[in-house]
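This is the structure I want to talk about, given as structure tokens.
All protein chains but one are shown in place.
A and B are the chain letters, set down in written order, and residue numbers restart from 1 in every chain.
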Amino acid sequence: MSTAVRRRVSPRQAQALVSVLLWAMMATTVLVLAFIIVFVLQRGLPHVTWEFLSQPPRASGREGGVWPIIVGTLAVTLFAVAIATPLGLGTAIYLTEFTRENRFTRMVRFGADSLAGVPSIIFGLFGFVFFVITLGFGWSILAGGLTLAFMVLPTVIRTSEEAIKAVPAGYREVALTLGATKWQSIVKVVLPSALPGIVTGVILGMGRSISETAAVIFTAGSSLSQVVPTSLFDGTRTLSVHFYQLAREGISAEKAYASAAVLVLSILVINVSAYTLMNRFIRRYR
Amino acid sequence: MLLAFSSITILALITLFIFREGAPLMARVGLGNFFSTEWRPGEGLFGISLMIVGSTVVTFGALVLGVPFGLACAIVLAEMAPDRARTLLKPVIEILAGIPSVVYGFIGIVVLLPWIRSNLGGPGASALAASLILGIMVLPTIIGISIDALQAVPNSYREASLAMGATRWQTIRRVVLPAARSGLVAAIILGMGRAVGETMAVIMVAGNSVQMPRSPLDPVRTLTANIALEMGYAAGDHQAALFATGIVLFAIIMALNTVANLARGRRVKRATAPAAGAEDLQAARDDAPQGESPPGAPGVTGTQRP
Partner (left out) sequence: MRPLVARALVLAGLLGALGCGRKPATGLTLAGSTSVQPFAEKWAEAFQAKNPAVEIHVQGGGSTAGVKAAVTGTAQIGMCSRELKPDEAQAVTATVVARDGETMIVHPSMPVNDLTVDQLRKIYSRETTSWKEVGGPDRRITVVTREQGSGARGAFEDMVMNGKQITSAALVQDSQGAVRQMVSTDPAAIGYVSHGVVDSSVKGLRLEGVEPNEETIVSGRYPLVRPFLFLTKGAPSGAAKEFIDWVLGPEGQAIGRKEGLFPPAKQ
């Protein structure tokens, strides 16, 4: 029922016009986004060979592969996650199981949200001045991992919290009626049930760590080594930093794109696994 | 317990550290100097206004480009496309959120800069280039959060509108969008936060000149780029000035996040709460920050950009 009698264009026509416009805009967006993925994969995948993945770099990365870099990236990421997970999980457990909504919990949540909003360069600045110089860790997996842990913490807190909240109250009540202590009910009932959700958060945190560049350059460093890092105090280059160096210095476009392709594929794998885990979790509690 | 303190402690640690390093400088050189247009650290001039202008221009440009397309995408996917399209495309868009910003920056250098230079003039590295790249980078954030905001509008609203004879588009425009408004605003603001905090891609395509841009084709320097370019070697007052810049950035992001939170708070209270906690989990999963730039406050749905 058109209310405006004087309208020049009927609602149906308006809808058709707008439809076309919106679909066109969406198509453009999707095309642009697809272009980016295709651009990287098309130029990079041909060079992602087993040799590339398993060999150390030579001649500043112009030849050889990225094996130590992959190990370094994993080291930094896993270290970050190893720190962030207990801290985040603990916070989440405390927030959901031990307190009600009050000023304190709101403050903690505000803290986590704000931390999530801090630009990565500020983490880099902080990490560089505090970990690398003041604490004397130097450019190291330690410095990089700690900095990334702080960046990833909000993610872990958030998803863990939601995962724990999703566990039906009934589960906890049953455990308690069976005589378990609060702590026991958490550890043996709630956490295992919430595990997929928690792991999803961890996986997403890993995804974020892998694609981080600015904060990592200044904390884990940009040194290229032929050997796999052996200690937490070794500096390392992560894959995204390697890509940046190769691309910026014009050392090797092929290797650069290959590194980028590996990164894109990793993100793909991470997102897919997070998604499937999520779906399994949701289905469990539908 | 102690662990719960950790996030607050860490935030406090970082905040205090930055303020401790940066605030004295602002006091020492005076706000007049700090907000002037002369950035010459060698001579004790630490004016960051040109960088503030740079960040503002680039972010504004990113939104001008990213918001219309992002909202269009969200509307199409949430309201007009079949469900399968959404389930297919949403993950793809999220994957794009996970791609490192340096990759976007490099594609910008290789594809965008020459194009701008030949077709629009100027050196290529410009505010326009940065805005375009940032606009693309914030798309996943805006799209993700907007889709969730739109989906949170109860179906009864739509059904009532259609029952009264409105067309699909009329329903969207007059019922759904206004109902989702605060969520959409939150999406835009979080996208803004992401754009402001981006560093690597901007360094690669914006030109980094410390000057007032007189056209979008002029190079600019943002606050983030300034910190990154000079951090390695800055010492003493110069380093303190970079921390002070960090304070300004911090303040901007906090302000944006608070506004976004307020907007979301209204939305959450208004719409009926979704049933199972599983949806919240989906929301939090979508929310989970991915990558470099600030993901914005989690809690509302949306994917974040590295």
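Assorted remarks:
In this section, a contact is a pair of C-beta atoms (placed from the backbone, for glycine too) under 8 Å apart; a residue touches a chain by one contact, two chains touch by 3 or more.
Not measured: the values here are computed from a predicted model.
Shown chains touched by the hidden chain across the complete assembly: A, B. Screening A:V18, A:I251 or A:M278 for touch with the missing chain picks out A:I251. Of the listed residues A:S60, A:T105 or A:S273, the one in contact with the hidden chain in the full complex is A:S60. Which of A:L224, A:A258 or A:M278 touches the hidden chain is settled by the complete complex: it is A:L224. Of the listed positions B:G22, B:G66, B:P100 or B:G124, the one in contact with the omitted chain in the full complex is B:G124.
Interface residues of chain B with the unshown chain, by the touch rule above, are 3, 40-42, 109, 113-114, 117, 123-125, 203-204, 207-211, 219, 221, 229-230, 232-235. Residues of chain A in contact with the chain left out of this view: 58-60, 82-83, 85-86, 89-90, 93, 132-133, 136, 138-139, 142, 183, 187, 191, 221-227, 230-235, 245, 248-251.
Quick note on the criterion: only the chains that are shown with their structure count from here on.
For the pair chain A and chain B, the distance between C-alpha centroids works out to 17 Å.
Remark: chain A residues 1, 11-12, 14-15, 18-19, 21-23, 25-26, 28-30, 32-34, 36-37, 39-40, 86-91, 93-95, 98, 107-109, 111-126, 128-130, 150-155, 157-159, 161-163, 165-167, 197, 200-201, 204-205, 207-208, 210-215, 218, 240, 243-244, 247-248, 256, 260, 263-264, 267-268, 270-272, 274-275, 278, 281-282, 285-286 touch chain B in the complex. Interface of chain B with chain A (complex): residues 1-8, 10-12, 14, 17-18, 21, 68-70, 72-73, 75-77, 80, 89, 91-96, 98-104, 106-107, 109, 111, 136, 139, 143, 164-170, 193, 196-200, 204, 224, 227-228, 231-232, 239, 242-243, 246, 249-250, 253-254, 256-257, 261, 276-278, 280-285, 287-299, 304, 306.
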